[in-house]
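Note that one protein chain is taken out, while the other chains of the complex remain in position.
All chains are identified by letter, namely A, B and C, in their written order; residue positions are counted from 1 within each chain.
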Amino acid sequence: MITVSVRLFAGLHQLIGEREIEMQLPDGATVAVLRDTLGARHPIVEALLPTLVCAIDEEYVESSQVLANGDRVALIPPVSGGAHALLDVRANPSAEGG
Amino acid sequence: MITVSVRLFAGLHQLIGEREIEMQLPDGATVAVLRDTLGARHPIVEALLPTLVCAIDEEYVESSQVLANGDRVALIPPVSGGAHALLDVRANPSAEGG
Amino acid sequence: MFAVTYEPLDPAPLVDAVRRDESGAVALFYGVVRNENMGRSVQYLEYDVYPEMAVKKMREVADEVRAKYPITGIGVLHRVGRLEIGETSLLVAVSSAHRVAAFEACHFAVDRIKQVVPIWKKEVWEDGEEWIEGHMPGSERTEAGE
Partner (left out) sequence: MFAVTYEPLDPAPLVDAVRRDESGAVALFYGVVRNENMGRSVQYLEYDVYPEMAVKKMREVADEVRAKYPITGIGVLHRVGRLEIGETSLLVAVSSAHRVAAFEACHFAVDRIKQVVPIWKKEVWEDGEEWIEGHMPGSERTEAGE
C-alpha cells in the first residue's frame, strides 16, 4: 500500500469539505485508480471526476501515471477559460466577464 | 481695421517667443491673410505657416474664413498622429512610441 | 512580478515593475467583479486557487508572451477569496516600446491566463451559487443551491 495526499479545489473542496485528504492505495495505483477510489469514498463528487485533471509537483500528469508513496497530488477542475485543453480532456470556456 | 489675438503653440511659440500676440488686420481679412501677415512680421516662422490650421472658439476653420474684430484665433501645428487629416491639410504621422 | 493574494490588488508597484526606460507604453488590464452574468444578478464572487501552480503557470504564460511579442516587461497579480462587486480580481501589465505590441500582448496574456492558470470562481446569487468551471457536469447540482 502507498499513501498519497490529495489537494482539493473549488467545487470538489466544497463538496468534500476538506482542503487536503490522505488516501491509501494499492502499490502500482495510477491516477485513474485514485480517481475511482475517491468516487467510491465520496459518491457526491462522482459526477465531477471525469472532468478533473491531476498534477504532481505542479506538473500535469496523465491518468495512466503510476503514483508513488508520499506523492502530493492535486485534483484540478476545469478552469473557466478551458485549461484542460492542455491535456485534451475537455474545454468548454464559459461566458465570462473580464 | 480689426484686432485679433493669436495664440501660438509648440514650435511657433518657441520661435516667436510669445504665447499670445495681437494683430491688426484690414477689415474682411481671412485666416489666409492673417497667416501671410504673421509670416511678414516673423520671417523665422514662414516655413511653418503652410502646415498650420486655425481654430476660432475651439473649432477648426478654413483658410477662407473671414475674421471679426476681437476674434481669439489659435494657430495649431500638426499633431504627431496627423490631426490635420481633419481638414485635409496634411497628415504625416511621425513614428512615435506610446 | 507574479503573485496570488487574498489582499486587494495595487496596480502601482506592478506597473513600476514592468516598466523599463525603453518602454513607451504600458497596457494594464483589470478584471473586475461585475453585478451580472448570463442574465443572473451576482451578489459576490469567491475565488479558489492552487497557489504554487498558479504562479508557475503565470510565469509560463509570460514566457509565451515574450516569445510572441516584442515586449519590455510583463507582470500578473490575481486576487482570490471573497470579492465584492467592483473589486479587482486580476491585473495584467505589459510594457513595450510601442503601444500596438503592449495592447496585443496584454490581451493575449489575459486570454491565456484565463485558460491555463488554476484559479476558479464561484458566483453567488441571491438564490444559489455555482462554481464556474467550464460547465463541468456537476454544475446542475450546485446550481440548485447547495
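Note that in this section a residue touches a chain if its C-beta (ideal position, glycine included) is under 8 Å from a C-beta of that chain, and two chains touch if they have at least 3 such contacts.
Every value quoted in this text rests on a predicted model; they were computed, and no experiment measured them.
Among B:I2, B:I16, B:V33 or B:A55, only B:A55 touches the chain left out of the display.
Interface residues of chain C facing the missing partner chain: 11-12, 15, 19, 21-36, 85-86, 95, 97, 99-100, 102-103, 106-107, 110.
Summarising the interface, chain B meets the missing chain with residues 7, 9-11, 13-15, 45, 47-48, 50-51, 55, 58, 74, 76-86, 90-98.
Basically, only the chains that are shown with their structure count from here on.
Between the chains A-C lie more C-beta contact pairs than between any other two chains.
Each chain gets one centre point, the mean of its Cα atoms, and the points for chain B and chain C are 48 Å apart. Distance between chain A and chain B, defined via averaged C-alpha coordinates, is recorded as 70 Å.
Across the assembly, chain C contributes no residue that touches 2 or more other chains.
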